[in-house]
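Notes follow the structure.
Subset of chains shown; positions unchanged.
Chain nomenclature is as follows: A, B and C, assigned in order of appearance, with residue numbering initiated at 1 for each chain independently.
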Amino acid sequence: MTETIYSGLKQLGGATRLPESPDQAELERVQNPQADVAYNVRFTVPEFTSLCPMTGQPDFAHLVIDYMPGDWLVESKSLKLYLGSFRNHGAFHEDCTVSIGRRLAGFLKPRWLRIGGYWYPRGGMPIDVFWQTGPMPEAVWIPDQGVPPYRGRG
Amino acid sequence: MTETIYSGLKQLGGATRLPESPDQAELERVQNPQADVAYNVRFTVPEFTSLCPMTGQPDFAHLVIDYMPGDWLVESKSLKLYLGSFRNHGAFHEDCTVSIGRRLAGFLKPRWLRIGGYWYPRGGMPIDVFWQTGPMPEAVWIPDQGVPPYRGRG
Amino acid sequence: MTETIYSGLKQLGGATRLPESPDQAELERVQNPQADVAYNVRFTVPEFTSLCPMTGQPDFAHLVIDYMPGDWLVESKSLKLYLGSFRNHGAFHEDCTVSIGRRLAGFLKPRWLRIGGYWYPRGGMPIDVFWQTGPMPEAVWIPDQGVPPYRGRG
C-alpha cells in the first residue's frame, strides 16, 4: 500500500524464523509519528515462554510492557520475534523480566518504560516482577496493568 | 439449650485435638430430622491439606462434598476433624479424594453422595478428581459445584 | 388504587410487627391471576438470620425459593414476615431449610417448589441445603439458582 514509516523494515511481511536466542534477535524501530506529544503505549504478551536454567524445563509468563515513546516506536513484529527468542533460552524470573525491560529502554530511548512479568506458579508460589525506568512523567497517563492476582484453587 | 439430636455427641463443644491420622479420626452422625423426604446437603471445604507421599511436602485441595441423607446426617465438627486428620498424612490426589468419599458413604449410608477434589497445581498442572456413588436419584436436585477452572496467569 | 386480588390481605400496607417465632407467623396467599398456565416464580432472600440452637449465636443464610404456582401466589410481605420470624428462633441448618420449603409447599399447594439454603460458614465449612417437592414438571423452565460457590480467601 502507501509508503509509510514502516518501509525500511527488514522482518515485517517476510517469512521470518524465530531467533535462536535473545542475543540473535534484532529489534527494529520506526519514527514516532506523534513525537511532539507525550503518550503511552501498552503491549500485552500472554504468550511468553523460556527455560528454567536450573532444570531445563519450560517456564511461562504473561508480560505487560508500557512505554512513553520518544523519537521511536518499537516495530511490533520485531518485538514479537525478540520475545519469541527466549523459547529455548534459560532465564531466571527476576533477571529475565528486568533484562527485557532494560534492553527495550536502551534501544527505544523512551521517555519512560515499565514492564510487569507475571510468571506461572512453580512450587505453588508464583513470582511477579515489576520494573520501570523511573516515576511516570506527570501529564501522561496509563491505567494499572490490572492482571488478576493468583489465587490457587477454590 | 434445648435437648436435641446432637445431645449424644462426643466431640461437639469440647476442646478437641486434631486426630493424628484419618484412621484415628472418629466420624459421628445424628439422626436425619427430615428423613421422610429426599434432599441434598453440600459441604464446601476450602481448608484441606495433606502431605505428598513422594516428597513429604504439603499439598492443598479445595473439596466439595454433596450428599443426599438417608437415616443420618454427618455431624459437622466430626467431619472437620476427620478432614483435618490428613494434615500429617501422605496421600495421592486421586486416591485420597475417592477414599474420603467412600469412607463417608460407608459411614453415612446416604441415598447418594459425591465428592469433588480440586487440588492446587503441582508442576503447573492441577488435578481435579470427581467421584459419586452412582447417578443422582431423580426428583432431587443439587447445583453444579461451580468451582472456577484453573487458568494459570494472565 | 384499583380493587385487586390483594384487597383481602391483612398485613400488606399496615404497620406490622415481626412475628416472634415461625409458629406465630401467618402466611397469606392471593389468587393466581395466570392460573391457566404453568410458570415459575423465584424469590431471592439475601437477608435471612436465625439462631444456633446449640450456642444461641446468630446464623445467617442466603435463601432462594422457586415455585410453580397452582391456584395461589404467596403474598410477598407475609413471606417476608414469616422469614423474619426466624430472627429469634433456634434452627439447625439442614432442618430449617427443609422446614421452610415444606411449610410453603403445604400452604401454597404449588405444582412444584424448591428451596436452596446457602449458609454462611461456621468452622470454615459452609453448609448448603437443597430440597424440592419432586422433579420439575416438564414444559416449565427455571434457571439454575446460580449462587456463587464459597471459596474461602485468595
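We take it that a contact is a pair of C-beta atoms (placed from the backbone, for glycine too) under 8 Å apart; a residue touches a chain by one contact, two chains touch by 3 or more.
Since this is a predicted model, take the numbers as computed values, not measurements.
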_Beyond the 3 chains sitting in the coordinates, how many copies does the whole assembly comprise in total?_
10
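In the analysis below, only the chains that are shown with their structure count from here on.
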*subunit A and subunit C are the same sequence; what rotation (0 to 180°, nearest 5) superposes their CA atoms?*
180
*Between subunit B and subunit C, what is the separation of their C-alpha centroids in Å?*
28
_Need the CA-centroid distance for the pair subunit A / subunit C, whole Å please._
55
*asked:* On a C-alpha centroid basis, what's the spacing between subunit A and subunit B, in Å?
replied: 45
*Give the residues of subunit C that touch two or more other chains, as numbers and ranges in rising order.*
151-152
_Complex interface listing, subunit B residues touching subunit A_ = 46, 60-62, 118-122, 124, 126, 147, 150, 152-154
_Interface residues, subunit A side, partner subunit C - complex_ = 151-152, 154
*Where on subunit B is subunit C touching in the complex?*
1-2, 4, 6, 12-13, 32-34, 37-47, 62, 64, 69, 73, 76-77, 79-80, 138-148
